[in-house]
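Below you'll find the structure I mean.
A single protein chain has been omitted; all remaining protein chains appear in their positions.
Right after this comes subunit A.
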């Protein structure tokens, strides 16, 4: 990207630059009617220009907010740039938001225009249209089903583009003026407003300045060496910062091709056909892939199974070393090369991962086995940590310095510090400039010296990589004052296939302890193979051999905790296996299967006391709700077991950075 002019500081400027530099390279692809359609950068510029000028004909003014609601479609991505090019502010909104959420965001943002995908979104908007007092037009991408709608306020996307074209026809200077306006545009303007998903309270409109957004994207594009030769499949929600950053922002800065899937249900097939070079997916997607591979291999013939097992073992031993360029014996290299031909290559091909140069995962903890599996196949999977307020990246892992239990060192030009009470705070180039119309909340989120509070607790590991341990408000302290992060312990335990759920306790206590739920499927399978008879979950959970097995898992966890200076004090000294599975029907889990720790603590208070009283068993009766709503009681004597703890590793002085 060597060039004399200064780098552009807005995305529309990048559009013009890319149309000049990569005019004939594909900028956008979309599978329509079963065939991949492509638009080059210069075609993309024309599409955007026609739409932008059409929008101004409809009365779009500088500073107007424009809602964009729908799935990943070329026309919606173009709308983002078109709005930016004439000084408007795009406001992408989650397409699956129900009408009330949508109405909150749209009224809060005061949108004057809405560009939506289809009839579904039009219907939603029209259900609260009287609240959208400043809305002047709704523009839809897909006309299906809208034929008989009242067309006052409703416009077809193609018609708006046609309006733009005929305006350019009438006034030949219009196109040139549009480009001049873009070149005169300022990086100080708000580039986009992204609403947070609002899991904690009302969603807030995060405002991002163009020059910040562009700078952040420039940094990470250079970091991962992305170029116009790369390609991505845009399948994440359009309104999520991750999609806007990874696909739109990086796409414009690097000039790579963004492909839109045919529909939400065809993503796996589209991925296979495209084989992109850059890929992002949350851990559960990788988990799903691994599960489907495992299941299909179990159905394969014996010969294939043996080949698969053999070469996966080879990959497990040497794959990551080869990926990271570490020394590997020549024989292992030969084996691995054979495995590539027989197993890894075909497997990656089926998954659409053949051409991956860089893949990221983020959002939640990923199991080390799962993480290593993909890396050992030669997929350069890495972790990042970020949030909307940072315009995504806060930390990201460098090639070759990748670990499953950390999220990496600070991203380029990002400044991170850990506050007194363990909260991660950062300053970054892509940092937001405030929540829209909520100065109070902006002030709450920023520290006095301009750092953003993430609300996450974390620490730097010995090698300078950040570890996120929990939400800051959930982190407590043992009575000795040592850090106690329940979710961190629970995640470590849950990565064992035998453990389905874990709930850790220890805040204000002398030591950490845990309730454990066994995974009935995994442990049940094991029991069957070992001729252990059981009649119920309760009986299996109380079986001495099961206790022994779980104790080994807990011991393992403690050994790993001991190696981490910050966590060593919070080793699990005592645990018990619960006599019933935690269940959303009983209120112990949320509907999204997350443990409600406080509720569990209250419900099983006698068991928690028993953990700290030093007794070896406790009789409890618990009320349960069956699926049909009837109530029942189960009684059990739960055994409580001590686990060995290990000596902490030498503490290391202040981590780097």
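As a working rule, contacts are C-beta pairs under 8 Å (C-beta built on N, C-alpha and C of every residue); 3 or more make two chains touch, one makes a residue touch a chain; residues count from 1.
Everything below uses one rule, namely that contacts and distances are computed from a predicted model.
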One chain of this complex is missing from the view, so tell me which of "Transport permease protein", "Acyl carrier protein", "ABC transporter ATP-binding protein" or "Cbb3-type cytochrome c oxidase subunit" is its UniProt name. "ABC transporter ATP-binding protein"
Give the residue, chosen from A:262, A:401 or A:642, that touches the chain omitted from the document. A:262
Of A:6, A:34 or A:301, the residue touching the omitted chain is A:34
Which is it among A:148, A:299 or A:628 that touches the chain not included here? A:148
What subunit A residues would touch the chain not displayed? 32-35, 144-145, 147-148, 262-263, 265-266, 269
